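For chain A:
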Amino acid sequence: MKIHVHTRVNGEATEFLCAADRSLLEVLRDELALTGTKEGCSTGDCGACSVMLDGRLVCACLVLAPEAEGRSIETIEGVAKGADIHVLQRKFLEHAALQCGICTPGFIIAAKALLERNPDPSEEETRYWLAGNLCRCTGYDKIIHAVLDAAADLRGETR
Partner candidate 1 sequence: MEEIRYEAPTTLSRASELLREPGARVLAGGTDLIVQMRTGRFAPSLFVDVKRIPELASIRLDPAKLWLGAAVPAALVVENADIARIFPGLVEAVDLIGSTQIQGRASVGGNVCNASPAADTVPALIAIGAVCAIAGPGGERNVPVESFNTAPGKNALRPGELLAGFDIPRPAARTADAYLRFIPRTEMDIAVVGAGVSVTLDANGVCTHARVALGAVAPTAILVPDAAAALIGSRGEDAALARAAAAASAASRPIADKRGTVEYRRKISGVLTKRAAAAAFERARGARSA
Partner candidate 2 sequence: MARVFFSSGLRRLTGGAESVELEARDVRELLRALDADYPGLLAQIGDTSAIAIDGEILQHAEALLERLRPESEVHFLPQIGGG
């Protein structure tokens, strides 16, 4: 017996059917074709599947799809508003903060959650907040620069 789940994804009312043991990640990718949310481990250790669930940063691989009933979900596909990309997305591009790019959606979702909570994070706060997002290409250097620069930009400063 599949479960009928009603939810909002990136602001849009979205319904889907799923088995009780499906993860939100599987439903986003395989049912809703929102493949911007990536799977790196399915054990909550890499952060590639980071999404916002009712305004909370979570790993979609560790959320059961039925739990999304009545909840709102934000994925990487919802970060850019129409033609305008988010400051974080722009800064990741300007700072060359991605190499292969597989971890990038997760980093942008997680960094956005950080800046919404803390508009002026220190380098250390940023590194700890993002410790759940693995990147194997960059050594994190340019990612941290991009996030701190985006924060400054959002504060109206120029670094």
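Just so it is clear, a contact is a pair of C-beta atoms (placed from the backbone, for glycine too) under 8 Å apart; a residue touches a chain by one contact, two chains touch by 3 or more; residues count from 1.
On how the list was made: all candidates are chains of the complex that A comes from, given by their letters.
As the structure is a prediction and not an experimental result, all values here were calculated from the model.
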Contact partner of chain A within the complex, picked from 1 or 2: candidate 1
Provide the residue numbers of chain A that touch candidate 1 in the complex, in ascending order. 1, 3, 19-21, 23, 42-45, 47, 50, 53, 56-59, 61-64, 66-67, 69, 110, 113-114, 128-133
